[in-house]
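Would you mind keeping the following structure in view while I ask a few things?
As you look at this complex, bear in mind that one protein chain is not there, while each of the others sits in place.
Chain nomenclature is as follows: A, B and C, assigned in order of appearance, with residue numbering initiated at 1 for each chain independently.
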Amino acid sequence: MAECHPVGYQWVMEARERGAKVFHIDPRFSRTSATVDRYLQIRAGTDIVLIGALINHVLTNGLDFREYVLAYTNAATIVSEEFRDTEDLDGLFSGYDPESGRYDTTSWAYEGDTGKTEEMSEGDPRHAEAAGSDSYGARGAGSTATPPTDPTLSHPRCVYQILKRHFSRYTPERVAELCGISPEQFAELAEAVTANSGRERTTAWVYSVGWTQHSVGVQYIRSAAILQLLLGNMGRPGGGIMALRGHASIQGSTDIPTLFNLLPGYIAMPHAHRHDGLDHYLDREGGDTGWWGNRRAYVVSLLKAWWGDGATEENDYRFDYLPRLTGDHGHYATVMGQIDGKVKGYFVVGENPAVGSANGKAQRLGLANLDWLVVRDLMVVETASFWKDAPEIETGELRTEDIATEVFFMPAASHVEKEGTFTNTQRLLQWREKALDPPDDCRSDLWFYYHLGKLIRQRLGGDGIDRPVMELTWDYPEEGRHRDPSAEAVLREIGGVDADGRPLASLRELKPDGSTSCGCWIYCGVYADGVNQAARRKPRGEQGPVAPEWGWAWPANRRILYNRASADPEGRPWSERKKYVYWDAEKGRWTGPDVPDFEEDKPPSYRPPEGAKAQDALAGTDPFIMQSDGKGWLYVPSGLADGPLPAHYEPQESPIRNTLYGRQSNPARRTIDRPENPYNPPLSSRFPYVFTTSRLTEHHTAGGMSRPLPYLAELQPALFCEVSPELAAEVGLENGGWATVVTERTAIEMRVLVTGRVRPLRLGGTTVHQIVMPYHWGYGGGGLVTGDVVNDLSPIVLDPNVYIQESKAGTCDILPGRRPRGQALLALIERYRHG
Amino acid sequence: MAGGWISRWPVVRQLQGEDGRREAARSRRTDALRPRVEEADTVARSVCPYCAVGCGQLVYVKDGKVSQIEGDPDSPISRGRLCPKGSASKQLVTHPGRQTHVLYRRPYGTEWERLDLETAMDMIADRVVRTRRETWEQTHDGKEVRRTLGIASLGGATLDNEENYLMKKLYTALGAIQVENQARI
Amino acid sequence: MPRRRDEMVPDAEFRSYYGQPVIKPPIWHEPHMPTYLYLGGLSGAASTMAAVARLSGDRRLEFSSRLIAFAGGTAGAAFLVAELGRPERFLNMLRVFKTSSPMSVGSWTLAAQGGLTAVGAASAVTGVLPLVGDAASLASGVTGTLMATYTAVLLADTAVPIWHEGRRELPFLFAGSAMASAGGMAMLTTPRAQAGPARAATVLGAAVETAAGAIMERRLGMLSEPYHSGKAGRLMRASRVLTAGGGLLAAVAGRSRALTALSGLAVTAGALCTRFAVLEAGRVSAVDPKYTVVPQRERLDAGRPASVPGR
């Protein structure tokens, strides 16, 4: 966090100054490690073992926050008889189909939830589809808000008991053997985490892509969620699990997704095989209880925002205008589509996959096979210039004269040359004022897409396939000398308006009958009262620490999600020290420094009547209001592709055998078995070392926004690897010298930093060396400093839930000296491939 | 004039009792020094474009140029502080290497060419329309899909919400579904 | 990692930041700065010699000395200006007068010296205004002593250990060297019969220079290492040989014009070598953190930290 989010880290430093104990768990000893109380070096790709052992520690020693767990989690809920755990099946959950490598999740359901569970696609309709939307959180239609429970937690099939059995093998000994963290270190961590949880205290977990970029990444977060729920650390001040996201509006890019599987507000894109009409779609996409029970209002309001008056009850609000998915259309599938010639045209907007995405060679081979490519950026990034300076040109795999791709480089406006909102890592929308016009041909992406839309519409006719475009609401006011579309008008559309065009105050005003329109239901209210709420800038000195009048957080300006859980079931603060949102019986309202993440007037005593829908189906003691049962899920009955509970699997490429189960790696992981994407064999002596990639404070992502800047480039001028003195001695590496790192994909060269910060891990009888590489360098990008592309080393193997690549743990070999050039590089890789 | 010059001559000022290491040594320029932010024509309240912490920035503009970017002390998130990248924001928007013109590489071309913005926009619109037509998929396995797999998009995560919104809206209407983002990666 | 041991001084184990210098080495360029130091000294000693010659009535020697003083000062000033990062701003040297800055004192001195020697030389050559010329020349005899020695303070008044700690001997080293230079140059430009005092100055100057150098090195102890090794060491040895040899030769050259000329050239070369050696040794002394850290660390360990009385 000190490394990649230094300004956010001020709060950690401040907490530490006030007595908080801070642990840093990372394969890499970073600037964060240097400034915490305790650093634990962990083998990349083994975090579930560690968190699992903490869960086991809590469960075995009865250290859970029992009152919280009983009231607010699904610990007591009884699971279907059909369910079989990894304990029973040696690393598999029930429902696994070895043929397709996917799970049928039917057997994971709660007892009694036998209704229409997920039906999915790609041939076999019952297989869990990846990259699901959050509507899965609603557990599917046919479920109720009150599944059978055992409040004594003794039923062998209650979640609590399943958890106990499942995590029993996650012991400190396993942690030592797989993670490389000693039992003493583990004990210190376990003591600190449990001692600092409960009524009086809370513990927070903070993670970043070190947890997500794994073939089992979602389950990393899940394991933290289980631990935090058991300890009562969710929905409370100083608790929670914080994702530290790496880009200015990457949260916004998920909320208003430029993601294939989502519509704005985590609404699922319709699927050709699963959904026929709107009703069918809504019926299939979740249950009727909890806030997702209002999804008709969300979806209809979105369709109204897009197709306006043309979207009516009669025509299903133009639900048919939405294109349909039939499987994985994610980034890596798209790249394969490019290599196969199916994808002809490609827009790359403020992104640099030639450097930033796994298996850079596959990315560039895809680019070289396009008809046309549009790159919009501040600099001519490597993705735009691949045809003249890609590594494949040097090796002869590509020839500039043979590449047919037509490339348009469109210079972009910078963040000060346009107005609009970023959504930060805390879900906070902040409006940026425009300081000045962009220079020369530079334009905002808003300008580009708006005018491109207009030009496209001029070229289309009334043809059936053109109607969704022609009827699209696309009439934003134009401003300034470049005729920029008004970003405020777009934000107003996102924030929602009623039939008279008046901005909506809150998502509770959204209607399923077409009388409201809203571009993103979770952002509803961002333009309440006709005021750009995201532009609010009440100075911090003039408001309390929650600072509710600085920007606007979704949903409804709530700063801590599920904050109903900060009070006990009766609505009283768990403790004076941790008082946050609580029930004011006198006024009959929830109150506190934050906006309650609950119906403000729903008393703790509220119990839903039979057959209640949506939020009305949740009791006054159910804080997790997006869930169909209002509970925090220790066990996930549906929605995940690789199991209802986290289980440790080794990364795709690992030098270590998985000693927890008979399964080496995640059985549901997605591999791409193609010649462009070879994998290092597991446990291979040719690739004995573990590598992990990282960032540096001084650079940004693929370097397009940092390597061209002298003030940043001088601070870290060269790609380097960090190796331990032991590994340096073993291989013959010299501090300041050169090294070549080799995988089946390719080999790259870099400078060497020999440092005692990296230590060999002693795991049982074996020693594992880890190599750390920052990934900010590329062959061009207008960089004052350039270097080989670290992501060229990473294989494409994906988490089955969200299709994120495993770039945080791989295997490699390392050689002293610079890499061979040209054909000789290919020869080197050939030698490695054939042992 | 000469009198002015002589009376400002530090040696003369020293003789008049001023300290040669303090006031006597000051030049006219030194006497006139002020922080340049005081002269800004406008100040925009902005947000750092790098990571997702969302630090507040104040953007000072003088004579149509950014003269300074620094932290916004009012921000409850950042309290006016910035990291090295945030502190380099002015250089990000003003450095001479920044590419500000449309560039075009024709098929099989070996060099960039210049293109004017309007022409480029027209050419891109033509290609979208053509490729969409050529790769249109009305049905897939007997199911209506109304889409094209011929056009894809990958967005960075420094895009504004409004930009992402228009992108998703336009692509979806066009039937382009392979719309992806750094958020996946 | 930041710990290092130097073979030459087994006791001086010390810590540093990657072996990097603590202080900045002087950035003055060669040959500008050492040549200026030589020429300034030459001019200074020559003008004093001219003044003494005037008083003692050695007109021929006075004539040569006046010209040498003028030429040395002018050439020296040119080298000094060329050394500046912004030569066009050389007049800024006369912006203030600071006794705390040897270079300020030196600049004013040089300005005075330049003016006085110019008048003196002009008068001597043209015969115009002889009284004014004589007065100027006598005055430059005073400024000359300062010219010949202030450069020692200039170097000593830095953080460079080998210079600062040599602050007592450096003035004598430079004064002796200046005297030898002036004597040698005067010998070369004055008929033998009239050059007796110049010869004596050469011998005496060389002796002082040699002695001062030896005393300085002994007193510097470990800090004197740069005078014994590397480029500075070679220059210093050359300077010794040339100065001492030139001095001796001057003493015994007798009537031989060739030997006289040789001795003059030798002390001149020796004086130049001294300046180059001192400059180079200063650079080495600054670049190796040992020379900065060890004495300071010893001071602290002995419980005698440096302090500055309030001023």
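The criterion applied here is as follows: contacts are C-beta pairs under 8 Å (C-beta built on N, C-alpha and C of every residue); 3 or more make two chains touch, one makes a residue touch a chain.
The definition used in the following text is that contacts and distances are computed from a predicted model.
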Identity of the absent chain, which is to be given by its UniProt protein name, from "Cytochrome C oxidase subunit I", "Hydrogenase accessory protein HupE", "Ferredoxin" or "Multisubunit sodium/proton antiporter MrpD subunit": "Ferredoxin"
Visible chains in contact with the missing one: A, B, C
Of C:Gly213, C:Pro226, C:Gly246 or C:Gly282, the one touching the omitted chain in the full complex: C:Gly282
Sole contact to the chain not displayed, among C:Ala77, C:Ala124 or C:Ala156: C:Ala156
Candidates A:Asn315, A:Thr400, A:Ser506 or A:Thr755 - the one touching the absent chain: A:Thr755
Contacts of subunit C with the absent chain, listed as residue ranges: 1-2, 14-18, 20-28, 44-45, 48-49, 52-53, 55-56, 58, 83-87, 89-90, 92-93, 95-96, 98, 100-104, 106-107, 141, 145-146, 148-150, 152-154, 156-160, 163-164, 167-168, 170-172, 174-175, 178-179, 183, 196-198, 200-201, 204-205, 208, 282, 286, 289, 292-293, 296-297, 299-300, 305-308, 310-311
Absent-chain interface as seen on subunit B, which is shown: 10, 20-22, 24-27, 29-30, 33-38, 68-71, 80-88, 90-91
Absent-chain interface as seen on subunit A, which is shown: 2, 6-7, 9-10, 13, 29, 31-35, 696-698, 710-718, 720, 735-736, 751-753, 755-757, 784-785
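One rule holds in what follows: only the chains that are shown with their structure count from here on.
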For subunit A paired with subunit B, centre-to-centre distance based on mean C-alpha positions, whole Å: 26
Centre distance in Å when subunit B and subunit C are each reduced to the mean of their C-alpha atoms: 57
Interface hub residues of subunit C, defined as touching at least two other chains: none
Touching two or more other chains - residues of subunit B: none
Sites on subunit B touched by subunit C in the complex: 9-11, 14, 20-21, 24-25
Residue ranges of subunit B touching subunit A (in the complex, touch as defined): 42, 44-56, 59, 61, 64-66, 69, 73-79, 81-89, 91-93, 95, 97-112, 115-117, 120-129, 131-132, 134-136, 138, 140-141, 143-147, 149-185
Subunit B partner contacts - residues on subunit C that touch it in the complex: 94-98, 100
